[in-house]
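With one protein chain removed, the remaining protein chains of the complex are shown where they sit.
After this line comes subunit A, so read on.
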């Protein structure tokens, strides 16, 4: 049930009564646009994408960076500072951003174009489709605020970006989990010859996967943790959450494995089928995306087509709704993406 403009928040009381006790007031406020996803004790790295791209550009003179008035908010400012003559500020014009990136790719350059995921997926779709994907051009589209990573409300919540890009031929979709993976994914997507859409965690980004001896490989899913009862298949920040949920569930004697799938298209079908074929495990796909058309449905379709039927199949994903504005921790809890919500869901399904 969405909030209504005709109803005041309950804790404010009736109009004219004045507020209730401060103890009842919610403490959380709408996340700032540059708020970090990191927990209080989590290790982080600043702007991993910007630093990785600036470093890669030292040895790849064809790399240029373009943005639509969001350099600071996509960490591209780090690249712009390191390589000012290779940075193109295209202004608040996403159709132009994408078209110009396509034109530069046609002239032999490798543009990294950045904006928010909503603006690439929704506003610039036709331009990405016809100018870049149809031509299979070497443009890398790197977008902050994927899925539910801001409390700003539906205008900035790209809850359907993966569904949109999965329907577009030729373009690869990458959903990295943490700073460690972003640093490795930048050279890997540059090495891939073709268009790429990468979801970006920006600002102070948690570092998690280094503890698992993990390396990113384009198109590869990797098992981070083994478990006999449940297999969580996840991408992006949900892999962080899955690892924490697995740890929490282990205290309840629930043995949870985690398969991280950072390349959503092309999907690593062999690894997913191998892991999902193991008998006796419930498969739970966890994604920071609407339940429609994302990793969950991609995996479900794969399993059905291949005749692989796990003990049970469940999805942890955002509802098919326009989501609330509010503080991100509140929203992740409300929509089932927080560690505690995931743990509750999985226990309920067992």
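Going forward, a residue touches a chain if its C-beta (ideal position, glycine included) is under 8 Å from a C-beta of that chain, and two chains touch if they have at least 3 such contacts; residues count from 1.
Basically, contacts and distances are computed from a predicted model.
For the chain that does not appear here, its UniProt entry gives the protein name "Transketolase", which is one of "Ethanolamine ammonia-lyase small subunit", "NADH-quinone oxidoreductase subunit J", "Transketolase" or "Sigma-70 family RNA polymerase sigma factor". Only one of A:49, A:73 or A:88 touches the chain withheld from this view, namely A:88.
Contact with the chain that does not appear here is found for just one residue of A:100, A:256 or A:346, A:100.
Panel shows subunit A; residues 64, 88, 90-91, 93, 95-96, 98-109, 111, 126-127, 130-131, 134-135 of it touch the chain omitted from the view.
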